[in-house]
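Removed: one protein chain of the complex. Kept in place: all other protein chains.
Our next item is chain A:
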Amino acid sequence: MTITEVGSARRRKEDARLITGRTTWTENVTLPGMLHLAILRSPMAHARITSIDVSPALETKGVVAAFSGRDVADVQGALPCAWPVTADMVHPDRPPIAVDEVKFMGEAVAVVAARSRAAALDAIAAIEVDYEPLPAVLDMEAAIADGADLVHADKGTNKGYTWVFDSAEAGTGGDAAAALDGAEVVIKRRYVQQRLIPAFMEPRSVVVDPTGDAYSIWSATQIPHILRFLISVVTGTPEHKVRVIAPDVGGGFGGKLQVTPEELIAFVAAKRLGRPVKYTESRSESLVSAHHGRDVIQDLELAARRDGTVTGLRVKLLANMGAYMGLVGPGVPILGAFMYNAIYKFPAYRFECSGIFTNTTITDAYRGAGRPEATYAIERLMDELAAELGLDPMDVRRRNWIKAEEFPFTTVCGLQYDSGDYDKATDRAMELLGYDELRAEQQRRREAQDPVQLGIGISTYTEMCGLAPSRVLGSLRYGAGGWETASVRMLPTGKVEVVTGTSPHGQGHETAWSQIVADQLGVAFDDVEVLHGDTRTSYKGLDTYGSRSLAVGGIALYNACQKVLDKAKPIAAHMLECDPADLEFTGGQFRVRGNPDGGKSMADCALAVFAAHDLPDGIEPTLDADAVYDPVNFSFPHGTHLCATEVDTETGRVTIRKYVAVDDIGKVINPLIVEGQVHGGIAQGVAQALFEEAVYDADGNLMTGTLVDYTLPTAADLPSFVTDRTESPAPDHPLGTKGVGEAGTIASTPAVVNAIVDALRPMGVNDIAMPCTPERVWRAVQGGAA
């Protein structure tokens, strides 16, 4: 095998259709006789539906059908939760269309099917609904106080679950309570991870085409395979009668890792009407009804010695689930549970998380899912510890982190970190930032009492990628495995079709997967076609989330290629009239070892099996191969992000002056794609630090219900980032890759907030709630100075 493609910055195959407007988004799918759906949504956070009359909608021009939740109560099923994190988790049934009671603003209450979208939208305005308001439960702490109003009266509690990990109980470490009791220093803080909205650019869209007893479903989803399985389970439709197609999907960030009410509504409507239907949400609907992310209150206690050595950590979380349990929502904080110890050798750790119901949109996976929250908490705490002790924040980290020679390292959570070199990445980042020079400048500005202060924020992070070893998922009560699949088909002309169970929505799998295959099989990059996102061609897979696609699916693909080579070898040997044991595969040719001439390529072998005229006895005439890979471990990328901010103490304005990211994500298939993932990831983390927050008013109305109010960063709001990499290959598999999709988001939020706090610490500021808007920064300065 000759490596020429892997590691090269191939331009993406996906681009040609995207830059010319010639791609298929679900919203572009138009079928003969198709009806358009519009959904009437609850204007109230919590209310009883005392009456609902859809008949006026039916009198509207162009309307074919209208129905309420009550009308379809017996057939609409309930939305699934695949991650009941405890045996006694409270999991109220969530109907796709509310029946009798609405539990959050934006919940569907009625549906219209009409010949055009405009007609459907006109018609939902005619539906008459009377609501009797009920008390809205919004504050998590109030929700679990005695006598609290309830989101689900029949459940008797707003607490969905409490999940605990204690290193003493697990036998993986010491007793955190004892460490805190006897600590020389305790840092106690509360941090709030504000509610965020994934805000993928393509609004969700679904088309359902009922044909006979079968259903074809196009959906803007990250998870076509999981969707197929769960649509089948939830609706009682035989799985082989359900085909799900995720065509090009316009971003996800976890936000499309969901089985949605809208998908089930479209399914129910199509089944009821016997005609294809399409539903595409407006952006305003998306912001209020697609799942949100984060929304966690973190109570943290860090025990340390006066030299900066951490001796224990206790974490207590309240995680806002929203009104119901999402597909993997309860498990999101649990994914973070294993990351609070981060890159450090903490000897004792306790984590406790309660999932709380409120009358808000559900929360679920958003880029990083649990790990950004954990990383934020610990990286903020390390700065606070350093400040408390008067030590340099980088020195405190170095004192505690795992050294390169200590890998593989078993953490206080029992995870085995695979590889890494935190010193190397950090040294490189400090060099790129000009850390020492900026510290000197910071000192000058402080002494001069410059109204614009300089801060340097540090974030040294790791994360767990490559979700996930199936056994581990089972032990965490997750409803599925963590394997991934790939098929390689050799076509007679020597071209290759690859079928992957991953489901890209911007990650460039068609390009990266082609690079892997090109090297392994010695074929041209352009001779590989990667098929995905249609359960008819790719019947098996677990889709794309959690930085798993390459770390798991890439290995499945590698293994499938090896099987193809194994099948081709005896055929090549037969053609070359030699013993297979004498062959080597190099430069795309099977050659007799030591003889550079007269080899046979994969194309030769493919043609030979196609003709099948002259094959060795007993050989099946095919080179095609499938592989399923179940990872033996997570992979653990890491890195150091440094952020220098200028903070105007008179206006509260924060300007990122320089941002440096040095990431170690193991081996890299395509550095261009990796760079893009890092940029985008950082942007989303910076957005949490500075710009974004989903805000509810006291009645449970989402106040940030449009892109006017939910402020995604624009090009003018962000700087260019300086990026570099170190490379500690993943030791557990042949590609050595780790995963990059979430790294930037995990690392950047604490880097930015640490920088702001660092700038203002001499003024007595030790925290600012996110997002750090100019108003909040200014208030902190005023409060700190007072």
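Assume a contact is a pair of C-beta atoms (placed from the backbone, for glycine too) under 8 Å apart; a residue touches a chain by one contact, two chains touch by 3 or more; residues count from 1.
In the analysis below, contacts and distances are computed from a predicted model.
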Protein name as given in UniProt for the chain not displayed, "Carbon-monoxide dehydrogenase small subunit", "Urea transport system ATP-binding protein", "Cytochrome c oxidase subunit 1" or "Peptide ABC transporter permease": "Carbon-monoxide dehydrogenase small subunit"
Chain not shown: contacting residue from A:6, A:39 or A:555: A:39
Omitted-chain contact residue, chosen from A:87, A:153, A:448 or A:715: A:715
Option touching the unshown chain, where A:7, A:92, A:680 or A:736 are the choices: A:680
Residues of chain A in contact with the chain not shown: 11-12, 14-16, 18-23, 25, 27-28, 38-41, 43, 116-118, 121-122, 124-125, 199-203, 248-251, 253, 282-285, 505-508, 672-673, 675-677, 679-684, 706-708, 712, 714-716, 718, 720-721, 744
